[in-house]
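Here you go, one structure.
What follows is an incomplete set of chains from the complex, kept in their original frame.
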Amino acid sequence: MASEQDIYEEHVLDHYEDPYHRGPLNGATHAHEADNPLCGDQIHIDLKLTPDGKVVDAWFDGEGCVISQASASMLVETIEGKTLEELQQFSAQNMLALFGPKLTPNRQKCCLLSWRVLQSAIHSPLNPSDDELGGPSFSGPSLGEES
Amino acid sequence: MPTLTHCRDDFPILQRSVADGIPLAFLDNAASTQRPQSVINAITDCYERYYANVHRGIHTLSEESTTRYEKSRTSLARFVNAEHDHEIIYTAGATAAINTVARSWGNENVTANDTILLTIAEHHANIVPWQQLAASVGCRIEFLPLQDDFNIETDAVRSALERFQPKMFAFTAASNVLGTTFPVTEWTRLAHEHGSTVLIDAAQSAPHQVMDVQAWNADFVVFSGHKVCGPNGIGVLYGKEKLLEAMPPFLGGGGMIRRVTTDGFEPAELPDKFEAGTPPIVEAIALESAVEYVTAIGLDEIEKHEQRLATHADTGLRQIEGLRMIGPETRDRNGIVSFVLNHAHSHDVAHALDASGIAVRAGHHCTMPLHRALGTSATTRASFYFYNTMDEADRLIAAVAEVQKKFAPTGRKRQPRSSG
């Protein structure tokens, strides 16, 4: 039973059933969406950034397993108020730590989907001229078959 | 009711328990089966006693390995009831076997005006190689759709053959998701009547049903060793002698040639022509042990036993509210049961079942087009083999019911985030 209790902790299930900022964000300045075709997990993230690059508002939407959805909820909750620099320094390891329960490699992919979407979203202004940051370039554990 | 429970003792891995001493219920057999001691022993015996590279080695070990390697081919020819031993080609797996046909037969016989007919229920192994062929020669690919009841009627096959006049009809003998088997002989006869060549993906039937490629009258048949209690790293391509002889070789290298000069090469005869490089020698020898093992139990017995288990599981699971069974109510069925729960994603289901010692698979099972047609991106699949028991089927039903309850909404409230 160890593994089950490990990953479906109360706070994970709470985020799954009662997610933080799930839905579209009116007035978003940045957004990105991706899926993990191999599981069917899907995550969309909307961000509102200030001109100097602070996250005013962050929302997500999506479909998929508990891990992918609960982790997305935790992520958008945690990044509000952060600066772009802070987001860029927020590594895959930080994401896994934020989630909490230890995940096997296959489930890490579920957890890191929202993190990948976020890293792309900050480079994906809805008004393209806003992008002064260049293409996405993040590192982290290999994501296998995912794009 | 007769059971095959005594077979469990032959499988070391089935004696293991998972976390916290829960006995393992291995229901992931459609992905890959486990091995009896006799197959494991065949491997160690070869490596410890008589291994050497085969072909043209004239020392004792090489003669012995060569003899055993070719004896395996003879046994496999008998297992599928091929007319000639040299119609059995060893490949790296079912996937490699289909690629061999798609490239070698395909490039030679398929042009831009031709159509390849598949079913929507095919495994990616029987889709992607044809899409690669299409990208190279420009042919069309058509998919037989699934009916609402998850079946494909023979009438639909007949009219598709009429309409598309395909050059090749490649289909699975048994679906790795739906739990259905298809009437192989009838479909092959129809295809031949319409002038189509036939490839049968027997990856999910070879482990479970008697095979008779001559009765089927199939042109090509493929399957993998690891799904029939055999080792990893080997598969079988059966092809009719005439077709194989007319095909150019696929992979180039040692063993598949008669002669090489700086100007070019002449291919060897069958079966060598399609076995480039050092073949999976030990794997072939162990595969022979595997088919001997399942043959000794009896494939008819195996099929019946699995049907009993799967039918029991199917019936029990359908009682669970919010569970959608992915497969027909009545069917020519095999040992596979797939489903989705409204309250839990298949990954969470598999994860939670694992905590109860039950190994199932979650995802698209390498059938994305089928899943898209079914309107879901992932299913949970339990697949039985002869060594599984009624008790394991019951454990599955109970555990799924519990999972469905566990992930049902209960009015939880997220705690406000603690700062930091």
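Every chain is named by a letter (A and B) in the order it is written, and numbering of its residues begins at 1.
Heads up, the rule we're going with is that a residue touches a chain if its C-beta (ideal position, glycine included) is under 8 Å from a C-beta of that chain, and two chains touch if they have at least 3 such contacts.
The structure presented is a predicted model; accordingly, all values stated were derived computationally and were not measured.
Novice: Shown here is one of each chain; what are the real counts in the full complex?
Specialist: Number of copies per chain kind in the whole complex: A x2, B x2.
FYI, only the chains that are shown with their structure count from here on.
Novice: How many Å are there between the centre of chain A and the centre of chain B, using C-alpha atoms for each centre?
Specialist: 37
Novice: Note which residues of chain B are touching chain A in the complex, please.
Specialist: Residues of chain B touching chain A: 19-20, 22, 344-348, 351-352, 354-356, 362-364, 368, 371, 376-378, 406-407, 409-415, 417.
Novice: What residues on chain A touch chain B, complex-wise?
Specialist: 1-5, 7-8, 11, 13-15, 17-20, 37-40, 64-67, 73, 77-78, 107, 110
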